[in-house]
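One structure is given here, and the rest of the page talks about it.
Just one protein chain is left out here, and the rest sit where they should.
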Amino acid sequence: MLEQWLNSDAVFLTVALLASTLRMATPLGLAALGAVYSERAGVINLGLEGLMLGGAFFGILGSYLTGNAWLGVLLAALAGGIMALLFALVTLRYKANHVVAGVALNLLGLGFTTVLLVAVWGNRGKSPDVAGIYPIYIPYLSDLPIVGELIFRQSPFFYLLIILMILSWLFFYRTKWGLRLRAIGENPAAVDSLGIPVFTYKYLAVIAGGMLAALGGAYLSLGELSMFARNMVSGRGYIALAANILGNWNPIGVVLASFLFGLANAIEMNLQLYGWPTQFVQMIPYVVTMFVLGGFVRKVQAPKALGQHFDRSNTNM
Amino acid sequence: MEALEALRMNKIVKSFGSLKALDQVDLTVAKGEIHCLLGENGAGKTTLMKILYGIHQQDEGEIYLNAKKVKISSPKEAITQGISMVFQHFMLIPNLSVMENIILGQEETKMGILADKESRNKVANLSEKLGLKVRLDMLVEDIPVGEKQRVEIIKALYRGAEIIILDEPTAVLTPQEVSELFKVLKTLKEDGKTIIIITHKLKETLAVADKVTVLRNGKNQGSITTDKATPEILAQMMVGRNVMLEVVKGKVEKGPVIFETKGLNLKDKLKNINLKIHAGEIVGIAGVEGNGQTELLETLIGLCSPTSGSIIFDQKDITKDSVEERLDQGLGFIPEDRNDRGLVNNFKLWQNAILGYQKRYEKKGLLDFAAITKASETIVKNYQVKVLGIDSKSSSLSGGNAQKLLVGRVFYHNPRVLIIAHPTRGVDVGAIEYLHKEILSMRSQGKAILLVSADLDEIRQLSDRIAVIYEGAITIEGDGGDFTEDELGLYMAGGLRPESKVVKA
Amino acid sequence: RVGVVFATGGLGDRSFNDSGYEGVKRAEKELGIAFDYVEPQAVADFESHQRAFAQSNKYDLIICLGFDQADALKKVAKEYPKQKFVLIDSDVDAPNVAAILSKDHEKSFLVGAFAAMLTKDTKNFKQMNSAGKIGIVGGMPIPLIKAFAAGYTAGAKYIDPKIEVYEAYAGGWSDPAKAKEQALIMYSRGADIVFQAAGGSGLGVFKAAKQAKKYAIGVDSNQNYIEPDHILFSAVRRLDNVLYNQIADAMKGQWKPGIYKLGLKEKAVDYDLTKSNLKIPTAMVEKVEELRGKIIAGEIVVPDKLEDVDAFLKNVKR
Partner (left out) sequence: MKIIKKAANLLLRLALALIIAGIILFVSGYSPLKAYKAMIWGAIGNWNGIALSLVQATPLIFTGLAVAFANNCGVFNIGAEGQLYLGAMAAGVIGAYLPPLPHYLHLLLALLGGALFGGLWAAIAAWLKVKANANEVIMTIMLNSIGILFCSYLANYTFKASGPVAQTPEIKSTAVLSRLSTGTQLSSAIFLGLALIVLVWFVLYRTKFGYEIRIVGANPRAAATAGINVAQKITAALFISGTLAGLGGAGQVLGLHGRFIDGFSPGYGFDGIAVAILGGNSPIGVLFSALLFGLMRAGGMVLDRTTNIPVDFVLIIQAVIIVMVAAPELFKALKGGVKDVRTVVKQ
């Protein structure tokens, strides 16, 4: 009886649907987490797309050079951090408008990865295949019906996402550094007046955000395809930003939001197979978002000082 | 014998661009002394203290702590030097809890994780010891200003400072809260702490301070010990002329009722509010911040609509009217926080001078700049707004002048009913004298005036009738002369229940 | 000397632009021509690139790749009547333009027929099931790509009307991750063979085939080498040959304007079995060759619109 039910098409298809949901959500989730860090520190991060692309590229490069995919992941995070540091310098030190700097970062990301793609492999389209990072089966657990297949046979990046989500939540709501970061996003002058090095926090947060976004990109390249293809992030950066808002700048919220996007995507891809007009089916994820946001998530509250430049001697207090 | 000095600031000079905010200012404060800084708006008090706290760097001059020369280039250094400061504008994070706001920067942790209990005890002890009641788990955005101010003070003391700077801490407090605060300051003084306090209220100064230093236009006007000082002398030193500290209130025949509320209710915020305001009458609403004043004001002006009851203006029911319609009919409103609802900072002065009346300066859909210029200049002239020109940003106005602009804007466009909230908050004596005169002249022109203020002197000096608001209800109402300051304070603290309501004919 | 205006998307798409580039490269090597090229970023850029090439009047031949260059070329060709143009994938009727359309639906028909036979061939191919399902993943749902789907479906159902064909689009030319997921979904629903017509995204389909241990079909150039154990064959289009020949003709002075619809007959499109480790049973190959014959002979007219597929199946005689 149960046996029968477990093997029924319905169950099978649902499991498959949820499995692809998780796969589609993972990169979004990682990048959205990244957004939480930098935006909680008051820095709008429209550059996610570029950061993810950078991560995707250097992940592959690292694996290609060392033959070890995990070193690739490391390099990706490193590269993301460095790109983010540039972004931080331009926005924090040199007071560029965050949005514009983000746009520039995306241009730079696309330009540089392609140039390097050509420089390293003499090919403008894709890198050769490299050692990737493949799903791991967690012993015993992965044999459980349904959940086993669904949750315990995922890419390490998925587990990483869940762990980082929990750690991030602890960080923001249970540690003093998190508390200070949240405060900085709301009112840097107040935090500064308590002798806390506001800019250090901002820099570190933006860099951490860059590294996370890069991991999201690395999942796409190392975790999904074991290769890099030009502009392969194709807009996920912006969706991740939306997820970050939809999740109300809360680590758990944004990951859930990412799962929502993932689910909508998976549904969309399945529905296409029923031969409905593609364009309309492809609208589903976006319509769902609008519905969810317009319908349920009434009060999303951005950090008050988001996008503002802080200058101690020039705040009226 | 001379007490040893805790702080000496020597020939401090500070300019902002072309403007010389501080010019060769000296300040010496003895250990265990409560020292008061006085001065008009824009005199340089805050700037001097911001220099001491490491927010600004002086262009010239030195700072000595305990006779040791120090360089303070950031708040962090100030804190390590044992200085802490309560700013004149709240420096709190609204969506964090009171607790979090207090411990921020000095959190107790166990291996990185916030140790809630430890901090809690520490804070609890502190507020216990000083009798400063705060609700640790409330979000700051949900607590009244008085409590916010207490949080700020606990915040400062939590850092175990030796020198404590308070920039206009009393501006938003009620007499009870003020005297509580002063008790606290005295206890601290007993513990040998040094306190520098900035205020515009001379009585308070004399009540709490040992010594006073006065600034005018960034220059030091000298110091005086409070035993030798009187309000008149201090005012003289500040403004450089004699100031009428007590307004003389002429008799005015009151006309018919032109503004009236009938049984106003707003959820659980306002309970059955009945007010009658006659022409040529000032009705003062006294009350501790957060007892429904804000809601009352917003209901009267039309920013939110009452759950029941009605508002009558000239026999006409305006309960359903929009803000715009009410302004058109001659309702004038001076909001409680000039920077929040009053002015659009970093917009030009003339743009602020017509705000709310822009309709009247429209010619065929276009702004009539000739008229606007004329109006703005008149306002600046008639209401003595100190400013370079009508094209300069309103954010560069000091509080006193900002307030004058606000009042001028409303008065100039001759309203018939005036709703005025905290007209002199954070404003210097000169300006207060002036603003009170203007309000009274409105009265003698037969306007109906509703005055909401936490400043009892103001209420008592200006009002013909006084109503006390407590927990959203008018608990008692009577003629201005009926109440002594202490009675009022008592009622405001909820001392009397609604049923025992005495109304004099 | 030759000027090339590529399609938006640019080089590195692993198909259209790249195979065009190969053709010109070969001409450079074997015919000793020189060439300049440009990769427009937007539809709006075509016209000025075409014109600039023409204006400079350094070029014997200007090659424009991509259906969306037609409008621009209509104007420019008129302005420079002496300049020779080649337009790929769209038709401009002008005395100085050779417009070349390729009948991608014909090659798609053949691989569709193959797929229909192979998907049930469980004894030669361990991974096949008998569900009788195949799929195609396109880049964007535009007519050009839908022609692939039409031919593919027609071919498959011609062999076996009960075959079910999944059709889906990645929604972009540079999103391999999405294309991969889309293919995985098809596999998980019982399809064994997925045909990709998704440019750069298509690479994801091969990854999916590898991961699901299933089969895929390459497109445009011979992509079998990418996953030789999972790519059965590629539905190639010899754009390289087409361009090479155009250049050669121009060199020899034999270049002729006109509108050319090139298909199996002209060997402009084909399927390619080489470089794959998977052996296709000869019987099937013979069957498909027979179909090729019928198409060339005009007995079978392959539909290039999905709407027309049903009608085709009704009327065609097997």
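We just call them A, B and C in the order they show up, numbering each chain from 1.
Here, a residue touches a chain if its C-beta (ideal position, glycine included) is under 8 Å from a C-beta of that chain, and two chains touch if they have at least 3 such contacts.
The model shown is predicted, which means the values in this text are computed figures rather than measured ones.
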| item | value |
| --- | --- |
| Touched by the hidden chain, restricted to displayed chains | A, B, C |
| Full-complex contact with the absent chain, from C:22, C:36 or C:60 | C:36 |
| Hidden-chain contact residue, picked from the options A:65, A:103 or A:271 | A:103 |
| Of B:128, B:232 or B:362, the one touching the omitted chain in the full complex | B:362 |
| Selected from A:67, A:128 or A:277 as touching the chain missing from the view | A:277 |
| Footprint left on chain A by the chain that the document does not show | 90, 93-97, 99-101, 103-105, 107-108, 110-112, 114-115, 118-119, 124, 238-239, 241-242, 245-246, 277, 279-280, 282-283, 285-287, 289-290, 293-295, 297-300, 302 |
| Residue numbers in chain B that touch the chain omitted from display | 301, 303, 322-328, 333, 335, 340-347, 351, 355-356, 358-359, 361-362, 365-367 |
| Chain C, residues in touch with the chain not shown (by the definition above) | 8, 10, 36, 38-45, 47-49, 51-53, 55, 67-68, 70-71, 79, 89-91, 101, 140-144, 147 |
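Going forward, only the chains that are shown with their structure count from here on.
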| item | value |
| --- | --- |
| Farthest chain (mean CA position) relative to chain C | B |
| Most centrally placed chain, judged by C-alpha centres | A |
| Centre distance in Å when chain B and chain C are each reduced to the mean of their C-alpha atoms | 76 |
| Approximate Å spacing (C-alpha centroids) for the pair chain A, chain C | 35 |
| Touching residues on chain A, where the partner in the complex is chain B | 170, 174-177, 179-180, 182-183, 186-187, 189-197, 301, 304, 312-313, 316-317 |
| Sites on chain C touched by chain A in the complex | 10-14, 18, 135, 141, 166-169, 171-172, 174-178, 180-182, 184-186, 188-189, 200, 203-204, 207 |
| Residues of chain A touching chain C in the complex | 12-13, 16, 20, 23-24, 27, 114, 117, 123-126, 220, 224-227, 229-232, 234-235, 265-266, 269-270, 272-273, 275, 278-279, 282 |
